[in-house]
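Structure first, then comments.
Left out: one protein chain. Kept in place: all the others.
Per-chain numbering from 1; labels A, B, C, D and E assigned in written order.
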Amino acid sequence: MELVPGNSLITASPEDGRALAVLMARNTIHAVRPDVEVLTNTMDSETLTAAAHIVSIEFATIAAANDYWR
Amino acid sequence: MELVPGNSLITASPEDGRALAVLMARNTIHAVRPDVEVLTNTMDSETLTAAAHIVSIEFATIAAANDYWR
Amino acid sequence: MELVPGNSLITASPEDGRALAVLMARNTIHAVRPDVEVLTNTMDSETLTAAAHIVSIEFATIAAANDYWR
Amino acid sequence: MELVPGNSLITASPEDGRALAVLMARNTIHAVRPDVEVLTNTMDSETLTAAAHIVSIEFATIAAANDYWR
Amino acid sequence: MELVPGNSLITASPEDGRALAVLMARNTIHAVRPDVEVLTNTMDSETLTAAAHIVSIEFATIAAANDYWR
Partner (left out) sequence: MELVPGNSLITASPEDGRALAVLMARNTIHAVRPDVEVLTNTMDSETLTAAAHIVSIEFATIAAANDYWR
């Protein structure tokens, strides 16, 4: 599993950047918690909420990398 | 459901930027917790507070994208 | 209720910027938890502490918008 | 009580900037929880730890405002 | 144990940068909690989730250091 899918932070659009943020959060949580399927209902609610928080941080990095797709 | 409604981080005003931040937080939490209606009283209080936290992070990204509407 | 009071992130001073950060945190928490009076003792202590955390993030954005009132 | 003591983010040194960060975190937590003496042992441990977290975020803003005292 | 493996934030690619972020998070958590093997199932789920959160913050710093590998 790649930690950064495609090995690049550059995406064509904000939507693609957001999808990349979700994947990066998912992969990292999966890397540290291989026993759970990430972002499914088998996770407890606290972890799922934390996942959404992590997505927002990853997206901030990706948005800056893409100069906010301006 | 779009992860980034309108597929753009550029908005006409801070108020519109804040509304976009709320939508992005809502959509991401909904994506990871499809069983709950996000930002309603069916969510537990911890998740609702976390949602407000995530909104503040999304808004920071959107505000930078818009050069703070200066 | 406006999400961004005055629809602007620009303020005359750091004190005004901090007050705006408090209002934005308050409005967002109120938007997601209409059943509570925000920043009063009817909130549980965890939510109150989270509110202070969110204020610090909002203020970081507002301070950057104002080029730190330098 | 001022939210931003001195109504300025500019300080003479990193040490002064850190002290300002502590004051701003303290004032905001006090503003939202007037029933407790902030940063004393009358606070529960979770809130005290959160206070340290908030100090780190306030300091990041203050350090940027001062161009890191370079 | 080095806190920053290789004593540099510069990496050849986003994937390498992400791996560095994981190592830095791991080393810091290990430094403060020497009794646990970090990022294994001997950690409780809350700490594992916090580890993923910390990785996202470290990665933001590393990505900026590398000008986002643009």
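Here, contacts are C-beta pairs under 8 Å (C-beta built on N, C-alpha and C of every residue); 3 or more make two chains touch, one makes a residue touch a chain.
Please read all numbers here as calculations on a predicted model, not as lab measurements.
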{"item": "Visible chains that the absent chain touches, using the contact criterion stated earlier", "value": "D, E"}
{"item": "Interface with the undisplayed chain - residues on subunit E", "value": "2-4, 7-10, 24-25, 28-29, 31-33, 35, 44, 46-47, 50, 53-54, 57-58, 60-61, 64-65"}
{"item": "Subunit D residues touching the omitted chain (full complex)", "value": "13-15, 17-19, 22, 39, 41, 45-46, 48-53, 55-57, 59-60, 63-64, 68-70"}
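The working rule: only the chains that are shown with their structure count from here on.
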{"item": "Set of chains whose contacts include both subunit E and subunit B", "value": "A"}
{"item": "Rigid-body rotation angle, subunit C and subunit B, from Cα fit (steps of 5°)", "value": "60"}
{"item": "Inter-centroid spacing, subunit B versus subunit A (mean Cα positions, whole Å)", "value": "15"}
{"item": "Where subunit C and subunit E are represented by their mean Cα positions, the distance between them in whole Å", "value": "31"}
{"item": "Inter-chain centre distance, subunit D versus subunit E - centres from mean C-alpha coordinates, in Å", "value": "27"}
{"item": "Overall pattern in which the protein chains touch one another (line/ring/star/complete/other)", "value": "line"}
{"item": "Which chain pairs touch, all of them", "value": "A-B, A-E, B-C, C-D"}
